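Missing here: one protein chain of the complex. Every other protein chain is in place.
Chains: A and B, in written order; residue numbering restarts at 1 for each.
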Amino acid sequence: MIFVGFGFLMTFLKRYGFGAVGFNFLLAAFGIQWALLMQGWFHSFQNGKILIGVENLINADFCVGSVCVAFGAILGKTSPVQLLIMTLFQVTLFAVNEYILLNLLHVKDAGGSMTIHTFGAYFGLTVTRFLYRPNLEQSKDKEGSVYHSDLFAMIGTLYLWMYWPSFNSAISEHGDAQHRAAINTYCSLAACVLTTMAFSSMLQKKGKLDMVHIQNATLAGGVAVGTSAEMMLTPYGSLIVGFICGIVSTVGYVYLTPILESKLHIQDTCGIHNLHGMPGLIGGIVGAITAAAATEDVYGKEGFIKAFDFTGSYKTRTPSIQGGFQAAGIVVSLLMAFAGGTLVGAILKLPIWGDPADENCFEDDIYWE
Amino acid sequence: MIFVGFGFLMTFLKRYGFGAVGFNFLLAAFGIQWALLMQGWFHSFQNGKILIGVENLINADFCVGSVCVAFGAILGKTSPVQLLIMTLFQVTLFAVNEYILLNLLHVKDAGGSMTIHTFGAYFGLTVTRFLYRPNLEQSKDKEGSVYHSDLFAMIGTLYLWMYWPSFNSAISEHGDAQHRAAINTYCSLAACVLTTMAFSSMLQKKGKLDMVHIQNATLAGGVAVGTSAEMMLTPYGSLIVGFICGIVSTVGYVYLTPILESKLHIQDTCGIHNLHGMPGLIGGIVGAITAAAATEDVYGKEGFIKAFDFTGSYKTRTPSIQGGFQAAGIVVSLLMAFAGGTLVGAILKLPIWGDPADENCFEDDIYWE
Partner (left out) sequence: MIFVGFGFLMTFLKRYGFGAVGFNFLLAAFGIQWALLMQGWFHSFQNGKILIGVENLINADFCVGSVCVAFGAILGKTSPVQLLIMTLFQVTLFAVNEYILLNLLHVKDAGGSMTIHTFGAYFGLTVTRFLYRPNLEQSKDKEGSVYHSDLFAMIGTLYLWMYWPSFNSAISEHGDAQHRAAINTYCSLAACVLTTMAFSSMLQKKGKLDMVHIQNATLAGGVAVGTSAEMMLTPYGSLIVGFICGIVSTVGYVYLTPILESKLHIQDTCGIHNLHGMPGLIGGIVGAITAAAATEDVYGKEGFIKAFDFTGSYKTRTPSIQGGFQAAGIVVSLLMAFAGGTLVGAILKLPIWGDPADENCFEDDIYWE
């Protein structure tokens, strides 16, 4: 998903295919190594050595996922050096945020609605706000797609869509929770495709479909069950969440993205606010509600304790308290994103990183033979 | 396979890539939800609730596979609304047909030669017969491919080819049967590639290869062992089946498809009759023969009972009787396909669904921004 999925999803720009897939490859390969170290120091450091297993590789992949999300906001407007610096800081902050959420707040977030999507999206949006380019319309003609570039992007979309159930369930407790996570995600994604298509057609003047929506908004359903998929959201609940997110995300692309640019000076190339930001927040909220509504009746006595890990020092935690902590996790992720984005945005603003001129944005020619 | 495989396989048209991959995405997402409900009511309804597990998701996927097959026949000639209506009816009829075959006739069909391919293909062909457009040559220039659209289609082909062994073995009994299904399918597919290439070259005037054959006929070997792969077809038998199907399918593309259009008024955009229709029938027949030829010597006493599920009320069934029921399954699938196709074709013929004019067929422009 990280390499093929995100890489090809961003090839939709007519003149930035090499940059999309190539720089994504670069930052992912760099980020994974750095994440293995960072997460190793936080979570699996023993006797002066970091223990590495397949689960660590998955977690490093997840961490890089949040960098790929943020990359979407600044796509085409930065140099490779800027991307590497952003990756360096973002992976570090991701590991800190993850440590606060999972270890200190004892929050559940298997598919990363909060840690990956909310954090990644608002981090990226803050960075792109700092890198605001008032004269970007000089390269507006390049900020579009051509026929075949849209098809390449669909490879990314379908890849992400297909593997999202595995993504959301990858680090869940094996057995029931993992099973639930895969099925709930699948239902949410399927519902999301339908509402995206319907609203994409309804919101256009001539009733035509827009490839941008199909490529992106169809995935919002997976983002929005990232926290709750492993809980007893039920297939019915998942369908509702997917249904809503398809609408929210598509409406966001049509109305919100232009406003963000004109009023708030946030230039969001891939529209990550619609695909990861809002659905991530919804995912956090749905997770908090689902956790607060949990009862032993539904999960069974043993399943209940296992689902939320109410053992050891968390033995006395009740579902409603857990719901409160889940909500706190959203707030912490947002604060970390804004603070981190401000820091990194200010650093990347320095005029020493060789960023492209306004008329060279969304253009492979300056970095590729 | 459903989303990437079928979606990209159909992108070969020069001006219909968005429609191929986008509408396939739409109908698959819709079909899966509807199939979960339909198959749930038929097969896993308990205490007013439908039980959903991963196997149900796979079965829903299979069901949608038959819709994707039928979509191939009418590709480029219908509106999205017509596709949704067809999906609604076809999924319903698929579930009924599957119930008759698996539960009433007690037939084996793990890879769906009968339920998916034969049913899907002849259903789609009947529908396209009803939607016959005498003046379609107005958009004949668009019913071809360009260089890169053929490469996109190859993504679909290779995806389907690679995952076909998993497809045919997905719902087989774990262990021996599943192992057999994967290996037999693999052998059949490999043999099929060779004869397709050979005949594609032999049947052209200048000995050149034709991408249409490579994209499609190479897959016929997987279709044709859909019923028998989990049985004792043996690798040798699989090679023979694949060998024959590569020939049948390629010859079909060269000679039969033009005749179907000119004589029977069946306009089959993707040539599903060659890829799914005839190989599906062959698959059903091979399955019937392989079942009828089964002996305890070859399967072992326990394996024999397990392979054909000769337990409970089927305890006294013999291989030759099983072969007869398998053959009956082909006939039932065909009848369901013709009856269902007639019904749906008549409905889609109504002039209220916004189907494209003859000169707009195979053209993304009318449905996509």
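One rule holds for everything that comes next: contacts are C-beta pairs under 8 Å (C-beta built on N, C-alpha and C of every residue); 3 or more make two chains touch, one makes a residue touch a chain.
Source: prediction; values computed, not measured.
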Given B:Phe3, B:Phe71, B:Phe119 or B:Trp161, the one touching the chain that is not displayed: B:Trp161
Selected from B:Gln39, B:Thr218 or B:Thr257 as touching the chain missing from the view: B:Thr218
Given B:Lys49, B:His174 or B:Lys208, the one touching the chain that is not displayed: B:Lys208
Contact set of subunit B toward the excluded chain (per top definition): 147-148, 150-151, 154-155, 158-159, 161-162, 179, 182-183, 186-187, 189-191, 193-194, 197, 201, 204, 208-211, 214, 218, 235, 239
In subunit A, positions touching the absent partner: 3-4, 7-8, 11, 17-18, 21-22, 25-26, 29-30, 32-33, 36, 52-54, 57, 80, 148, 152, 155, 366-369
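Keep this in mind: only the chains that are shown with their structure count from here on.
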Length of the line joining the C-alpha centres of subunit A and subunit B, rounded to whole Å: 36
